[in-house]
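Note sheet for the following structure.
Heads up, one of the protein chains got dropped from this complex, but the rest are sitting where they should.
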Amino acid sequence: MGKAFGAVLIIITVVSTAVFFFHDFGGMSLWLPVDASEHGHGVDHQLMETMYGSGFLFVLSQILLGLFVWQASDRPQGWKYRIFPGGAKPMVISAILLVGIEILTLSFVGSKVWAGIYFTSAKPGALPIDVQAGQFAFYFRYAGVDGKFGALHPDKIDEGSGNFFGLDPRNDEAARDDIVVATMVIPVNREILLTLHSKDVIHSFYVRELRLQQDIVPGLMIPLHFTATKTGRYEIVCTQLCGLGHYQMKAYLEVKTQEEFDKWLKDQEAAQ
Amino acid sequence: MSEAAHQHGEPTGFIRKYIFSVDHKVIGLQYIGLGIVAVVIGMILSWLMRLHLGWSTLAIPGLEKLSPTGAPANVMTPEYYLSLMTMHGTLMVFFVLTNVPFAGFGNYFLPIQVGAPDMAFPRMNMMSFWVTFTAFLVLIAAFFVPGGPPLSGWTAYAPLSAVGESSGPGEGLGQTLWGLSIAIFCVAQLLGALNFIATTLDLRTKGMSLARMPFSTWAWFITSVIGLLAFAVLLPACILLVLDRVAGTSFFVPGGLVINDRMQPHTGGSPLLWQHLFWFFGHPEVYIAILPAIGIVSHILPAFLRKPLLGPRVLIGCLAAIGFLSYMVWGHHMFVSGMNPFSAILFSVPTLVITIPATIATLLWIGSVYGARIRFSCASLFCLGFISVFISGGISGFFLAQPSIDTYLHATYFVVAHFHFVMGVAAIFAMFAGIYFWLPKMVGRMMNETLGKIHFWLTFVGVYCIFMPMHYLGLAGNVRRYAAFTDDFLAPLVPVHQFITIAALITGAAQFIFLYNLVWSRFRGPKATENPWQATSLEWSTTSPPPFDNFGGRQLVVHQEPYLYGVEGSAGDYVMQTSPETVEAH
Partner (left out) sequence: MSDVDITTGMGHAGFMEESPYGIPSGKLAMWCFVISDAVTFSAVLFVYGYLRIGSPDWSTPFKFSPTILNGIVMTFILLTSSLTMLAAVEAAKAGRKSAGFGWLCATALLGALFATLHLFEWGRMIDDGWRLFQNPLGGSVHFGAAFFSITGLHLLHVVGGVCALAVIALGYRRGGYNSIDVEVTGIYWHFVDLVWMFVFPLVYLMNAQ
């Protein structure tokens, strides 16, 4: 029975680890998608470091367990048990050293990555985009020609007439040229400053390729800044349970070249 | 003393004996029984959920009868999926993972292991169970109210959970019942924790010094202390949530919300406040589930290794350290919640530090397996399986403890895999180990080992097939709590979900082998002797099952450390705690 346990455990460990090395299964990738943001590199690096460090611990401890159980299976009657050389001390020391060093490294490096994303503010000249989340859609707002966002009036929100943000163009000059769209279009290699807010419950803004996830909390205006480095079309999905349509709540993010973006913006302004 | 303790006397009527019993053993069995009912419901819910995730248009025969609105034409609606998910989480976390390893086994064996005739407050003990049972009924009632069960998940994040029906079906009466049920549950747990603490400290028999208490007793004791403080916060939090729902307060609901084009009447509350209160309870709750499991496994393992564990004091120290640290880390559930990003670092560091005592404990188990001649039985197999899944589940904690990685992995299946392995499967393995090990004591009959081993192998391989792929789904960005995977990047991953579903169906079916074994053994199993495993702690110094006052009027005196196995020169290679012989150190 012990041999079986050891063998099964080692097979499980090998198979689990193998998926990590061969994660592409004919069009189905069980791995992170391409990284399309400036800070994403740091996140990926941190993740790989953790993967190797903790993967080593995983394989080592599972194999040791399997091995010891295997050994323990065919010992003779009247076997006199042996104590692990050194007793508990090497366990404690190795745990503190191995794990201690790992977590020290991880938290120092990891904190830097985190700080790079969240402790900095957007540079002047970043493109501001206002994001409104609601059951079950995202809407994006650009300031328009005047570069100013109109004020938000929750009481004026009316999905039927397309006033998703609760703008008041009649009385509010800044709101008149605001561009509201359902797909977020941004220029590549330019910093974007999002202001996230929700009109009803908590939603979340998640773009895999940007390595970004941020809850959108009603009552708060949460800033989030990033720079996309690759053009393409990515999905923005909601990751915070927000009600029955949660699984369908998504939008697209289109990263265009500066020229394409300018043209798009001009078309939108003209349409206002 | 024992007469005094049982001044209430052995009851004779059926109701006083089996229903409103003050006997801790009956109460322990009641908790375990309630846990089994809850786990069967919870598992069937997970089957339905898994089927829906694999084949989202599949008609499941009979589902319409369960909920005509939730499953018209037997096909589950997305909102019903969320309702089932909420009920699955709530049932499993509260009524299984908290009830069985802690309240169930704890009630049955804590007094016996310290040599007491009963709990310190037997009537309060009975009350805790019946309060728990009431909480269970209130929760189950949510299935049958208009709108069905709540859909805001077991974390019930406000404002979704606080603004009422307009935010979704199930957010009406169902969510209110949820809040009430959890509040009632908290009261029961608080009463239970008081009782455990008083029993452990005050009712130990002569010679049972704190240092001689078994690991399981220590774990139940430490868990009680954690529970005493954690449930004390969830209780007011749930009451405030219910007030928001029914009395018009705005604790957790900010102003200016527009739901279905209607302005909500609330103003000025904070959704993050609920998250802080919930996770201040929620993280310790994880340890309320896993510490008793660790204690149970550490208690059972030596009996089958036939040697004491390495560093018993260190292991208890680890449990205490984990319990202490559990109060400083709740914010790691909230890295992306919009709380101050500086605090993310503050919460990340103690979270990573918890891995140190957890790793020490794991290495102590692995090191103890070295050089043993293991007696393989279902109990020991589940203990070894526990170590393996505890490692697998613990390792992924390294990722999630770091805010920079969590920003990618948060709310993906990576998290689902992590907590299912480390608190779900690990604790359930400990429960299985506990039942295979202690059932002979509890009902006086042995379980069938062959069926048990089939159950073990199917379960062990099964859980890896279910949860290992989920890590990779998470790494691919597969979002959790989705009723179907319609996004462009999620659709190609559906075959993996189908594989998981099949694995879950098989693994779930294997649990019926266990249930069959349980029922069969209860009535037909071979009679158990007083000490079938040749174990040393006090529960094996009495008959199987123990008499009403546990030791038949005897007052046991403890002379030994709890795990003297493989002792040279002793007649049976082991020395009971009650044995007065002199033992030399190995």
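Worth a mention:
In this document, chain identifiers A and B correspond to the written order of the chains, with residue numbering beginning at 1 in each.
The rule is simple: a residue touches a chain if its C-beta (ideal position, glycine included) is under 8 Å from a C-beta of that chain, and two chains touch if they have at least 3 such contacts.
Being a predicted model, the structure only gives us computed values, none of them experimental.
The chain that is not displayed touches the following shown chains in the complete assembly: B. Touch with the chain omitted from the figure is made, among B:G268, B:P495 or B:G553, by B:G268. Of B:S46, B:S161, B:N195 or B:N478, it is B:N195 that touches the chain left out of the display.
Only one residue from B:P72, B:P236 or B:G553 touches the chain missing from this view: B:P236. One of B:M76, B:A120 or B:L493 touches the chain omitted from the figure, and that residue is B:A120. With the whole complex as reference, residues 1, 4-5, 7, 120-124, 190, 193-195, 197-199, 201-210, 228-229, 231-233, 235-237, 239-240, 243, 247-251, 265, 267-270, 273, 276-277, 280, 555 of chain B touch the missing chain.
Here is the rule we use: only the chains that are shown with their structure count from here on.
Of all the residues in chain B, the ones that touch chain A in their complex are 77-79, 82, 151-153, 157, 159-160, 163, 167-169, 254-261, 263, 269-272, 305-307, 310-311, 314, 336-338, 341-342, 344-345, 348-349, 352-353, 355-356, 359-360, 362-364, 366-374, 376, 381, 384, 387-388, 391-392, 395-396, 398-399, 402-405, 407-408, 410-412, 453, 457, 460-461, 464, 468-469, 472-473, 475-477, 479-489, 492-493, 495-496, 565-566, 568, 586. Contact residues of chain A toward chain B in the complex are 1-2, 5, 8-9, 12, 15-16, 19-20, 23, 27-33, 42-43, 46-47, 50-51, 53-55, 57-58, 61-62, 64-65, 68-69, 71-73, 75-76, 79-84, 87-88, 90-92, 94-96, 98-100, 102-103, 106-107, 110-111, 113-115, 117-119, 134-135, 154-155, 157-160, 166, 199-202, 204, 206, 208, 211-220, 222, 235, 237-248, 250.
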